[in-house]
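Report on the structure given below.
In this view, the complex is presented without one of its protein chains, the others remaining in place.
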């Protein structure tokens, strides 16, 4: 019976209908009729504390979103098997023709933490998690070889390095590389601090992460109450 | 330089800081300090018109979200390679110990449409997309063998069938099966109508999708304006 | 003709006969007759600035020395092919029954530098060099995950990490592991500063490198002239 569907989700859906969806109703109708045309793809983490539509206060139709553990993009490879993230990338770039791809990392990433804790035995974290987070190995190697971040916080440094590696991997896809060269597509790195709500953007020249330049202030918790 | 970061995303982030995050600031601080403990995992589509946190009006920490093309879950397999969705599933079930997994399909799904258009030559849609949506083949076969939905809308029927197949595949993971038997984990099917905002829940006995029972009304577009 | 043998080597050999070998002549005769019985194996770099017998002021018969690029020890593996360093290890431990194995890294290591410069394309350094220094990858990963050294000098940190990894790899050889457990064999990490002549020893508990405790002073260059 459907009535074992979580009560709090039903309640949330009720709030969505009476509040959330109001300002978007017409847009939704239009999007249903004419289809989606997002110009931005966001690759972020499954973490319940990181919601791209929330961070960018985006409405229906604005962001094509992939969410996987630790916001990783595998490098291009032609082997068989299902490559979910690569499929989403192909769909975003070749079918939807997005203009921007944002890889958004975040603080306290459990996937990154699991990798750091089990660097010498990744499968100890679970066969699937382990094989997945091994995608961070090149990031760790690159970071160890020439660290460009303050390394007194290895978790943060690895979160940054993971974003950089995913950006590198994105460029290994022929259909991405072509558009990067023609300037029709741009790749961006970002990092979200789940506690303070601070967003940092990666400088593509220096590779460093800097606070997103906005006039809006991060409200202190007190003020927010 | 970071200043080529999309202007509208910066503006959106500004809105997030001044509006979106206000009611969640303290919760965010707490979540950063104590970690996430979501009890629900949602597997939904990358589609820019479907946002689980939106549909369930959920705040930070409530939903662990995987988003891939056509909200698909591959069956359990022990081959090498990166299985992003399986890794997220393993993390949600074994690390976060979620109590509910919701597979949420939606109307006008481009992945489902691509599969239907290219059923006989899935790779025509792209090598990665094609291999990914082949995961819908068993759904199509099951549907063809015993249609339980009104088939005058094959797109909708396939969207439903895809959700059912993903639920079947979820149960093939040993660590999921164990918890299903002990009643510690429940699987749910849902479908979202991006145009009207209607949410339908799958009845686990009949397999049919029925409107989510809530007192809230779906507002007509006119009223919403 | 032998007379194209480098003149300066012939001259050096002359000095060896009139100076170097004098104090060792009898020991050499004995060693030739009774064979070698070194109790220490040293694994160090090919670098022309690092000579184990020099650093430890050792005479004939004292040190069994392997020298390869970046003083690396591969992990135990049973594949075919020639494993030169593993063969030397086997000979030292099983035939000569050494009691100590010292892995000695050093400053300005070209092999470590080449790895750092080409972390993402190791073969760029040459097919053989590249495959060889890939042995540093686990060291880089371990270091990136939990750095224990001051990382404002990534070259030094990687030199240390390489020594630690080689010590880890040594312990993967069954015939080494057995003797480690029985206390019949001990592994040591060391690092030599080619400029100042300083020797640092790795603390096996903390993994940190500390100056070798000796009463002798490192002479300032002035004084040495």
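Note that the chains take the letters A, B and C in the order they are written out, and that residue 1 is the start of every chain.
The working rule: contacts are C-beta pairs under 8 Å (C-beta built on N, C-alpha and C of every residue); 3 or more make two chains touch, one makes a residue touch a chain.
None of these values were measured; they are calculated from a predicted model.
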List the shown chains that the missing chain touches in the full complex. C
In the full complex, which of C:107, C:143, C:170 or C:185 touches the chain missing from this view? C:107
List the residues of chain C that touch the chain left out of this view. 1-6, 9-23, 25-26, 28-29, 31-33, 35-36, 38-40, 46-49, 51, 53-58, 60-69, 72, 74, 78-92, 94-95, 100, 102, 107-108, 110-111, 114, 126-129, 131-135, 186, 188, 190, 193-197, 199, 201-205, 210, 212-219, 221, 224-225
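The criterion applied here is as follows: only the chains that are shown with their structure count from here on.
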What chains, if any, are shared contacts of chain A and chain C? none
Cα superposition of chain B onto chain C: how big is the rotation, rounded to the nearest 5°? 85
What chain lies farthest away from chain C once each centre is taken as the mean of the Cα atoms? B
For chain A paired with chain C, centre-to-centre distance based on mean C-alpha positions, whole Å: 44
Averaged over CA atoms, how far is the centre of chain B from the centre of chain C? Could you give it in whole Å? 55
Give, as an integer number of Å, the spacing between the C-alpha centres of chain B and chain A. 16
Sequence positions of chain C contacting 2 or more other chains: none
